[in-house]
Structure formats: structure tokens, C-alpha cells
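Shown next, in C-alpha cells, is the structure this report addresses.
Showing just some of the chains, left in place.
Per-chain residue numbering starts at 1, and chain names A and B are given in the order in which the chains are listed.
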Amino acid sequence: MGFSELKLHPERVFDSDPTRRRVGMELYGHVAGLPLVCPHGHVDPRLFADKEITLGSPADLFIIPDHYVFRMLYSQGISLEDLGVPRTDGGEVETDHRRIWQRFADHFYLFRGTPTGLWLNDELHTLFGISKKLTSETAQEVYDEIEEKLARPEFRPRALYESFNIEVLCTTDSATDDLSSHKRIRASGWKGDIRPTFRPDAVVQLLTPGWQENLNKLGELVGEELTGFKSFLLALERRREDFKALGATATDHGCPSPYTEKLSDTEVEAIFQRALGGQAGEQDTVRFTAHMLLEMARMSIEDGLVMQLHPGSFRNHNRWVYDRFGADKGCDIPEATEYTKNLRPLLERYGNEKRLTLVLFTLDETAYSRELAPLAGHYPALRIGPPWWFFDSVNGMERYFDMVVETAGIYNTAGFNDDTRAFPSIPARHDVWRRSSCNWLAGLVVRGMLDTADAIEMAHSMAYGLAKEAYRL
Amino acid sequence: MGFSELKLHPERVFDSDPTRRRVGMELYGHVAGLPLVCPHGHVDPRLFADKEITLGSPADLFIIPDHYVFRMLYSQGISLEDLGVPRTDGGEVETDHRRIWQRFADHFYLFRGTPTGLWLNDELHTLFGISKKLTSETAQEVYDEIEEKLARPEFRPRALYESFNIEVLCTTDSATDDLSSHKRIRASGWKGDIRPTFRPDAVVQLLTPGWQENLNKLGELVGEELTGFKSFLLALERRREDFKALGATATDHGCPSPYTEKLSDTEVEAIFQRALGGQAGEQDTVRFTAHMLLEMARMSIEDGLVMQLHPGSFRNHNRWVYDRFGADKGCDIPEATEYTKNLRPLLERYGNEKRLTLVLFTLDETAYSRELAPLAGHYPALRIGPPWWFFDSVNGMERYFDMVVETAGIYNTAGFNDDTRAFPSIPARHDVWRRSSCNWLAGLVVRGMLDTADAIEMAHSMAYGLAKEAYRL
């Protein structure tokens, strides 16, 4: 089957039942062409800082930086070195991008039935015009075609941003980022709407490797020495203003659990001082993070930045891979995550605040119906974020709709996030969401539980409006 | 779309596949008209104590007392005061029911895709003959129509009970209730079958606000001073007899977790004495409740009352709302709930007892396939209650059938409970259950895993027989 055709089914993702499919496609017709709102993701803003920047080779684009892709190959015994993933010690890795591509193509069958497979085929076909399935045999020919396209001006990031019909794209930026790329984008006069998002994890989580350096950098950026907790809070507040000045409307917080706790001024200062002295322990970092979530919610009420919480990932679970290749190498593994008790101290203080929007994400799908939907279906401050990471998939979306909406409705959700560092995958990801949500709505329509007029409004909100509104874009 | 038509699809809830729908509708035809058995709910028995009682205004009926409804509006920033929900301090709230209704109608779109939306539309159309969708524009006109109907004799509770074709309706009553409404119903000669259910939480859970007063009241009702644990048990036993004398066949127990533990006589007496002295702690109340579940199971074996367990709700999670408006205001949030270990002390003693029926409920759907179905598929004393609260919904039922039946069969389940305080929603709720169960059975039939003759018997059991049998009605 090496040379069989790569086709995208025009009605892909929709249910097989003809009535449901017809209704779903009709709904999809209303939203397929809407601009893309991208309120949360990890695209590097440098891609847009300079109009001459290109996307590199096919391996640069599809494999080397994308942990969704190389973790699957790694799980089947292919070394990360052979895929060109850079080592932290600068040790040798494969540099022949054609050989990397060949290995990827040899194992492309691994992605059958996965969302990564769906996106990759969509990108290959829609973006690069590839018409043969990627296999061992077609690998080099496909490489040629992509390489040729990538050299064209219309494949530069700014051009793609425009042809993708992106309305706004938010990046995720460390609290210590100087935002120089964002400044250059703004200064360039280009009309693309790229905005930073304030992510302070590396200064908030006290045991982060390099925490003291991060703190120093934060101090430099605000022109203060951060010798006490008060000055630390002020520095964060000032940096949030810097981010807002460049268009930011949101913050983002990754943490092992959504545990929140109000510490006394004395306690929090004592922990901060221990951290400054290099003496903070495991318990200190847990409680400090818990307290900082309260501080961040307070700041959000004051400055209007939407707050996002991404808890429940055991980062760098595979120490051997982490030591050799660093973070974000496909070895973050989810854990059971408790929200009802953990978030209560925050919600007691700020849950009834209409000025706060706190968007909750989860990698523990059991929380959807048990905790998140009941919480968001009651507290004015809460919204449920879209299915995250492993669950940014057709089944992940179906489970999300099935488990969230009956309790919270769609209007307590936050629309879609592509949450990707793979810039060219953005249209494919939004398209899967739009198809899935229209298919789900069509299910309600054909089962007589929703009328078509309401379904059209809902499809529009899910594809576009909810994200804009939740993120104040 | 303000004035578009409100229609109920006659085949609503059924799958879109024509074969499955046809089979499902055929099964539904066998059960749609069966009388309603309502073994567990929260309808106020006062509604039936006097034949002249009416249901109040449309806002009284649909909004003010129904936390399913106002919590959704609250989640989107509408204050409970503006919805007429009474404050505990007697502070001012909206008293103009037409304005409350308008706010509800303005936000009725929030219920799209929710079971509350399904029930409300069913009630509006089937019960009140409303033929326009409820929107900002139609709000007052719909109010007029409902108000006019509610003034008619056929809309009084007893008349509705009869026209709803209810066979039996069990209320939920505190152990300290004097059951005067139930006595008046019996004395009135009305033929409706309204029965109390014995719910002793407020005397069993030692840290309940007002526990001492509750205990005093319990003592008064049995004419004893409850100065020791033995007298407390005797009082409960006597009250159970009072409930039985008025038709009760069941007890109900709400508790944070299904933890059970056998305490020694000394321990339990010591805790009880601490409670009497106002000195009971958090741990005391946990262990006392755990022990009391064993006592209640013992009593059930002795007096034949079916025992229900409703664990896993974090009550009054939103302290601000609780302080201002009291309990049952839509801010009870589920928690992960463990049954396998927690119930073992009870099951070791009484799980093999055929005389005991213990109906288990859950707000943690992960327990269905992992714990509840294996437990009920083995222990003679156990039955699994229907999907509860947030899961009394089309998807909630589908998940329940999918996760429970393969292991436990349907004959270890307890049929349906409407579990509602919204009396006029009862037919709509039973109807969703009957449609969902027939649709699920139809799925088995069309996939060749069940024959039609068996499916018809099962549909009948699920709609009617299982509830009657499990609750000994």
C-alpha cells in the first residue's frame, strides 16, 4: 500500500448516521470559515518577530520540536537521538533531516487512530498538497515536496498566520521574559494580533531548577532587589502590567495540583526567606504555590487578566530522558486531580467575584462530571477550559461534551484552545474541534433535544464566541 | 428567533439510527403509560395535606425553590436576590415574580443541552400548553398562560398527582418530623399514596447545626430524655415504627462518605456523651456516623425498612452563599467516593443478609464499573440506585447503563428515582428515564445482543417493577 492515495474525507469526524451527518455538516457550514481565536498556546513569538523568518526543514517542522510526535516513536524503541532531538550535554544526535524524516515515515503507522495522525495528514494534504500516504516508500518524495513549499514566501509564519485566518494568537511567556519578540512584532507594524500570556511558574514554584536566577532576572526587569515577599508580589504586579501593555489578557499557572491555601503574612515571608537562603523544602513549595494561586486570583480581580489553571501533570516523569534531553520531551504523565477540596480556599474568597474569570483545565477526565461541571455550574468566577493535551482529540471532545454540558451548559465553558507549539497544526486542530462540536450538537438535534436555531447559535459560540468572551479578547 | 415554536419531538431522546429508533419506540410504547412509582424524592407532603393548596406563581413553581434552576443563573452572574431566593437574615430580595420570571426567560438559553432544559420545556409544553419558546420576548405572555392555568382546580397538587398517574410517592422526612402532613393526608380519605421516608441525618451527624435541639425534639417525640446512646437508639427504633405506621418502607442516609466502622459500646457511648457536652470533634462525627450506618443496617434487618445511602456530596461548598441563603442552594459539590474499603465493615456483618436491601447511590461515576457493579453483582444485600442528581440526565443514564449492567445486570439495580422537590417535573423526569432505558435496550436488540421478548420484559422492569420491588412498595 506504499503508494496509496492520501485523501481527506470532506465529512470526516462526523457520525456515520446519515441524518446526524447531514445536520452536523449543515452546522459546520456555518462555522468552518470563521476566523481562528487562539487564546492559549505555545507558539514561539519569534516566528513573527521578523518577516523573513522561515520554518526550517520538514523535520524541523514536524518532528524535532514536537513531543506529541517523538514520544510515540520513542515508545516503540526509536531513540530520541535518532530523531534529532537535541541533547542537553550537546552530545551527538542525528543531523541528517532526511534520515530523521525517513524514520518518522517508517513508523507513521503508529499514529493510526490518534489525533496526531489526523492533524499530520491534514497538514500534509491541506497545507502542503501531499497526495500520497506517508510511508517508507514515499518518504523522500514527500520530503522534497514539503521542502520546496517551505522555501516559498507564502510559507513564512506571518504569511501562514494570515492564510490560516487567525484573528488573534496568544503565546505563553515566562514572567521573566523581556517580551522582546512581542515588542518587535508591535513595532513592525504588521497587523497580526500576537499577544503574550503571563506564566510565572518558574518564579512561583520554589524548587524550579534555577529559581534564584529567575528571581534575580525578575528583579532586574522591574529594577528592584527582591529581598522580601512584598517586593516579590510588587514585581509580579508590575510585570503583569508589562504584559498587559503588549496586549496580554490572561495569565497561566501550571502546578502539580490545584491545592490552594491562605498563608499568614508571617508564614509566607518565612517560606520566601527560606527559599532565598536555598533552604525551601518540598512542603514549602507546595504551600507557597497554594498561597500564590490566591495572590494571583486577587491580582486578576484587580488588573482584569483572566486566570488559567493547568494542574495535574507529573512533569518529567522519566528522569533519564529529562537528564539527557531536558523538559517537555513527552514524559509528563497525568495524575488524579482533586478540585472540590483543593480549590475551596480560593473559591471562598473569590468564587463569587464576577470580575474574576478562572479557567480550569484537567488531565483527569473523572473530574469533568464529578467536580468541574458542578463547580463551574455554580460559581460565577469559574469556566471550564477545553479538553487538554491528550484529550484534544475526537473522543476526548466527545467525553468532554457528554460529561460537562449537561451540568454546566456550554456557557460556562471557554471554547477551544489549540494549546500547541506546532504552529502549522493550528488550523487542523481547530477544524477537529469545529467538526466535533457540530457533530455533538447534531446528535442533540436529531435526538430531538435541541432545535436547529439554538444549535446554530451554539455552534458559533463554541467555534468562536466563547473563547473570545472568556478570554476578554 | 424570539417567537419560534416550542415543540416536543415525539421521538426525542431516541437514537438517530432508524432501526434503533423504531425498536426503541416500540419498547417505549409498552411502558410509556405505566403508572409512576416514586420511591425517593423531596416533594413537600404539605402539598397534599389539604385539597385546597395551590402551587403559587410561575416563579414559585419553576425558579425560587429549585436549586437546579437558580444555580445555573447564578453561575452566570445573576444574584440570588434578583431571583427571589429568600435570605436567612430576612434581607430584601426581589418580590415581583414577573421580574424574576423575566430574568429567567432572558437567560433560558443557558439550559440548552441540559436535563433541566429538557424537563422545563416538557413541563411548559405538556403541562401548561405553552407553544412558544421561552425567550425575553415571550416571557410575560408565557407567564400569563401559566398563571391562568395554575389558578384552575385541575392544577392543584392532588389533581396533578392523579393526572400524572402516580401510583405512590415517597417523601423524605427528618427523624424529628411529627409527620403531621402525612397524618392529615391519611385522615383526609384521599386515595393518593403518599409515604414518608425516615432520614435521621440531622440527629446522627453530631456536628449538624442545631444537633442538640434536634436531639431534644427526638426525645420529646418518643417521650424520653436521650441521655445515653442506648436511649438514642431506642428512640430511633421507635420513630422508625412511627414512619412505618404511616406507610414508610425505606430510610435514607446522606453522609460525606460511605465509611463504616463498628465501635465498641464504650467508644460509641463516649462519643455520644462528648456530643451531649458540646465537645464532639470532627473525628467523633465521622466515626459516629460510620457506626450508625451499621446500626441502621441492623435496624433495617429487624424492621424491614429498605436502607438508602447517598454519600459523596460536599454540602454547602460556597460558604458565602450558605451564610446568606442557607442549605440546598446549588452549591453542594461532589467528591471522589470510595466504597470497596469503606463499606466492608458493614458488608462483613450484613452483606450476606437477604433480609437487608441497601440501595447505594453515587455522585462519583467512576465507582459504577469499578466498585458498585462488582459489589452489587455479588452481595445479596446490595442494589445500585439510579443515576443521581447531576446524572439524572440522558448522558448520565447512558453512562450508568453502560458501566453498571454488564457486571451487575439490571436485576441488581433499583429502577428509577425522580429525587425531586419540583413536583411538576416528575412526569418529565420519568419520561426521560423510560425513553433512555428503552433506547439503551434497543441498542442491545439491534446489535443482536438481546432478543425483543427479553427487552420488553426488561423495559417493564426498568420503568416500573424494579423500583417497586427494591423499595418493597
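FYI, a contact is a pair of C-beta atoms (placed from the backbone, for glycine too) under 8 Å apart; a residue touches a chain by one contact, two chains touch by 3 or more.
Because the structure is a prediction, the values reported are computed rather than measured.
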* Asked: How many copies of the chain make up the whole complex, given that 2 are shown?
  -> 3
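Rule of thumb we're sticking to: only the chains that are shown with their structure count from here on.
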* Structure fact -> dist(centroid_CA(chain A), centroid_CA(chain B)) in Å evaluates to 40
* Mind pulling up the chain A residues that touch chain B in the complex? -> 15, 17, 19-20, 336, 338, 340-341, 344, 347-348, 351-352, 354, 366, 369-371, 373-380, 382, 402-403, 405-412, 443-444, 446-451, 453-454, 457-458
* Structure fact -> As the complex stands, chain B meets chain A at residues 1, 4, 7-17, 71-72, 74-77, 109-115, 118, 133, 314, 317-321, 330-336, 363-366, 390-391, 393-396, 399
